[in-house]
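Only a single protein chain was left out; the remaining protein chains are all shown in position.
Right, subunit A next:
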Amino acid sequence: MSDDQSVHALLGAYVVDAVSDIERAAFEDHLSECEDCRAEVASLREVTATLADAEAIDPPPVLKARVMEQISRTPQLTPTPAEPEETDAPAVARESGQDAPATARPRRRVWAPLTAAAATVAVAAVGVALLLPGAEPADTSAMERDVMMVASAPDAHSMDLDLGATHVVVSERMESVALMGAETPMPSDGMEYQLWLLMDDGSTMAGPTFMPDKDGEVMTMMHASLADVSSIAVTVEPMGGSSQPTSDVLAIAGM
């Protein structure tokens, strides 16, 4: 199949992350059906691990202190993703043949009470950091591109939010939530909107803050594993955002 061929040809690029999110999702689909590719990916990942090891430097003690402190309040995922079809870890789940039968380890959750949400925020930080004020301002066109990619993901689905004419599009495969809309009212002075993921266990994961532009259009997105998300909500928060919601939920969409 020529289509299959072109996906197959992505193997090297996939291993070194030289692919777009859409290509990655397509390749991971292919991997789930192609044992040869799984074996080759696994063997080439050992090669890239060797390349990485050659870069090793001494980590400063403060890094370890920060990491150990953070893991002490970070919950762990269970062994099996909620939906076995979907990959939970963008970089690592499916490509290594992770659709192999789950091991017989008992399902288990380790939630550090109360502080779990704060920790989860840190885990999601890679997706969120660039969108938070104070971090580098996200390139608008890059964000538009990302939002469009989520919207066009094969498993994308859209839900309305009661905030002007706004909706969120979620893609589990791309581990992304994109919010876009128009006619969104300006929040009061000194306040911004903030996106939240409400988790099955009652914790919340902070998303980016966002503001309508002068035409009332809004757009933002975040990356996070959606396996344990029960709904997506928007609140109004003081400028800069909050780590826990401080106001009533303005708009909410259930997963």
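As a convention for this text, contacts are C-beta pairs under 8 Å (C-beta built on N, C-alpha and C of every residue); 3 or more make two chains touch, one makes a residue touch a chain; residues count from 1.
Keep this in mind: contacts and distances are computed from a predicted model.
Enquirer: The hidden chain: which UniProt name fits, "Sulfite oxidase-like oxidoreductase", "Spermidine/putrescine import ATP-binding protein PotA", "RNA polymerase sigma factor" or "Acyl CoA:acetate/3-ketoacid CoA transferase, beta subunit"?
Expert: Per the UniProt record, that chain is "RNA polymerase sigma factor".
Enquirer: Could you tell which one of A:70, A:158, A:230 or A:243 touches the chain left off the display?
Expert: The single option touching the absent chain is A:70.
Enquirer: Considering the entire assembly, which residues of subunit A contact the chain that has been omitted?
Expert: Listed in rising order, the touching residues are 9-13, 15-20, 38, 42-60, 63-64, 66-68, 70-72, 74-79, 81, 88-93, 95-98, 100, 103, 105, 108, 110, 122-123, 125-126, 130, 136, 138-139, 141-142.
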